[in-house]
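Have a look at the structure below, then the notes.
Note that this complex is displayed minus one protein chain, with the remaining chains in position.
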Amino acid sequence: MKKIVSLLSIIAFVSMFMLMACSSESATGTESNSDSTDQTDNNNTDTDNQEADANEPEEIIEIDWYYPIAVGGPLTQVIEKMADDFHADFPNIKVNPIYTGSYDETMTRTQTAVQGNNAPELAVLLSTELYTLLDMDAIIPLDELIEDNGGEEFINDFFPAFLENAQTGGSTYGIPFQRSTIVLYYNKEAFEEAGLDPEKGPENWDELVAYAEKLTQTDGNGNVERWGVEIPTSGFPYWLFQGFALQNGKNLMSDDGKEVYFDTPENVEALQLWLDLAHEYNVMPQDVIDWATVPSDFIEEKTAMIYHTTGNLTNIRNNAGFEFGVSFMPGNKQYGSPTGGGNFYIFKDVPEEKQQAAWEFVKWVSEPERAAQWSIDTGYVAVRESAYETELMAAYVEDFPQAAVARDQLEFASAELSTHQNGRVYKAINDNLQAAVVGQKTPEEALKDAQEEADRILAPFN
Amino acid sequence: MRKKWRSNQLKVNIYAWLLLLPSFIFLFLFTYLPIFQTLSLSFYRADLSIAEPIFTGLENFRLLMEDKVFWKVMTNNAIFALGTIPLSVGIGLIMALMVNRAIRGIGWVRTFFFYPVVIPMIAIANIWLFIYTPSYGLINQVLGFLQLPDINWLGSTSTVMIAMIIMVVWKEAGFFMIFYLAGLQNISKELSESAKIDGASSLMIFRKITFPLLMPTTLFVLIIAVTNSFKLVDHLVIMTQGGPNNASNLLLYYIYETAFSYWDQGYAATLTVVLLVMMLVFAVWQFFGLDRKIHYS
């Protein structure tokens, strides 16, 4: 198939060129023609180069690293510098960082590359892609590499919550890199106004309701001027819902990604509370709340509290015209939050020496000092406990204590929802959560339907 | 003599084919070939859980029948078409009638009606997202000013489709106005002038003369409108991602989700086949039914 197609396109260009060649005056035609041929040429040289790389034994090992950027700021430079510094430390390895857009785009690009037998050596992808990558047979287990480099002691320094999505079936496949959790942001001035202690957020569900009721402001006509709390429900409501589920018992899926537990009584209760905030207590807007507008609403003081990712810390810090606090998401039976963000993966169809080189880089990047610096640069949670013991991090947290909340919450955090056929399972739970939010289904119905749908999707894996 | 004619004819054919070849190659690669590939892939199961596609016959089509989301998006496409087409075409006609006169400032009015056409859908989605935003969006600020309650336009299943339809009508009406304007300028003034002398009212002239003469334009516009109603999904990426609970999801967006979020290629192919069949049926109907009536010139 591929051959036919490329043959045809060659015929296309050649025939166009020949047609135009007999005319002396068709300037536009020839121009556009050479343009297209140029581009094809470039592509050819690209592949040629890559092949040459793979075949010739070289002194310097080059590895490609696909990375996404999901937070604001000039992070490309930070990454480039990282690669340069590494090259200075390891002159025989050269890392080529390739910015590949958002997480989704990076995943798409990686999948395409793997299918085209052109896999990168290293990529940062969502921690939840683990099972998809395994189903594609794209990545290698890191156990031996870890064993050779400190073993248990090394890997156990990473926060266990971050490792949950990186390990399955007794093997480790990913190394945490840029990771986040959900936290509660609150407006300290609004707290003071409402007679609440501005130094701490609501600690449990009852307080959440009580605080939100005090914080909600209406005008003379009963129209709300400021909401008590906003919890986003667009795009990926499952992530927020996971927080509620964890606070009320346990996570939504099994460790092997083959089973989900959506329709437990605890989850129904949790979803009921979420809905009650809007419908029973009138402290949150009804219907779907857009993920992207929630931070703006908070900054504009249209809401006094929001649930959002720790990755938003820098944005809110730069833009809020008032004092704000950060706290754990309120717990019920316990505190709880899902983790989010991306891990390093090393790919299968590349020579072993390159895998080894990629591993050197991963290890180097994860050193406590660098993990600390990366956290400060980005707002992500530093992935290792020892990172917080560095002077650098200690000084930062001292100056900006809000930054430590996400770390402290990690003790209660758990893996983000991740299963085989991830996309479809997300759709099942997201659609049904939204159906409940807009009042089309009761919490029982919604979670039961989501469960049935997910069971059907996961049936081939059980 | 006959031989010469033959060789001449052969030459014409070769020339014709050489001239058509560049277009044909691209059409083959990106219109005909994909249609056949989609058709064949729709009989396979090809997703991330298996390494090689497995032939499953009509299994994908059976799944389609059971897929609630599929039926939801089909219904939505119908609502979207029924909501946008008559309104945008009707308003387009009214606009054309209004600006087809010589009064001061008419150029500006025409410009204002038409400019949404040249703005990319994705930019329009950004603008209208802000217009529809709860509490400080433009519409809700106006509602607030009138002491009316806030409406979560895009977040509620009951309003999200209406919001989309309003936006698309705003974008498309000016486009259709242009075609009607062209149509109106082809109608001779004398006919309506003499009718006016006979004492016919403006409304009467419109109903008996103008509108029937505009029929070919109306049919042409309807074709574009129907095709567009299947094509326009860019805004969903920005505004709702098909939510809440698929209330604003459309077939092409569902294909996009299935192919590029779930990587379920077999099913995406099946959905594409459905879209293709609908477009083809419409095309055939147009070629063999409508086209006769439009070819008036």
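Just so it is clear, A and B label the chains in written order, and each chain counts residues from 1 on its own.
The definition used in the following text is that a residue touches a chain if its C-beta (ideal position, glycine included) is under 8 Å from a C-beta of that chain, and two chains touch if they have at least 3 such contacts.
Throughout what follows, contacts and distances are computed from a predicted model.
Visitor: So which of "Cytochrome c oxidase subunit 2", "SGNH/GDSL hydrolase family protein", "Glutamyl-tRNA(Gln) amidotransferase subunit A" or "Carbohydrate ABC transporter permease" is the UniProt name of the chain that got left out?
Guide: Hidden chain, UniProt protein name: "Carbohydrate ABC transporter permease".
Visitor: Can you pull out the displayed chains that the omitted chain is in contact with?
Guide: A, B
Visitor: Would you indicate which residue among B:Leu82, B:Leu138, B:Ile162 or B:Met204 is in contact with the undisplayed chain?
Guide: Only one of B:Leu82, B:Leu138, B:Ile162 or B:Met204 touches the chain omitted from view, namely B:Leu138.
Visitor: Pick from B:Ile178, B:Ile209 or B:Leu222: which residue touches the chain that isn't shown?
Guide: Missing-chain contact among the listed residues: B:Ile178.
Visitor: List every residue of chain B that touches the chain not included in the displayed model.
Guide: 12-13, 15-17, 19-20, 22-27, 29-31, 33-35, 37-38, 41, 95, 98-99, 103, 107-124, 126-131, 136, 138, 141-142, 145, 170, 174-175, 178-179, 181-182, 186, 202, 217, 220, 227, 230-231, 233-234, 237-238, 252, 255-256, 259-260, 265, 268-269, 272, 275-276, 279-280, 282-283, 286-287, 294-295, 297
Visitor: By the contact criterion defined above, which parts of chain A meet the unshown chain? Give residue numbers in ascending order.
Guide: Touching the chain left out of view, chain A contributes residues 1-2, 5-6, 9, 16, 19-20, 22-26, 28-29, 31-33, 35-36, 39-40, 43, 47, 70-72, 98-103, 105-106, 108-109, 112, 115-116, 290-296, 300, 302, 308-309, 311-312, 315, 319, 321, 379.
Everything that follows uses one rule, which is that only the chains that are shown with their structure count from here on.
Visitor: Quick one: chain A and chain B, Cα centre-to-centre, how many Å?
Guide: 35
Visitor: For chain B, which residues are in contact with chain A within the complex?
Guide: My answer: residues 18-19, 21-22, 25-26, 28-29, 33, 47-49, 51, 69, 133-136, 144, 147, 149-150, 152, 154-157, 240-241, 243-247, 257, 260-264.
Visitor: Across the complex, what residues on chain A touch chain B?
Guide: By the definition above, chain A touches chain B via 5, 8-9, 11-12, 15-16, 19, 104, 108, 111, 132, 135-137, 221, 223-224, 233-235, 285-290, 293, 297, 300, 302, 420-421, 423-424, 427, 430-432, 434-435, 437-438, 440, 460-461.
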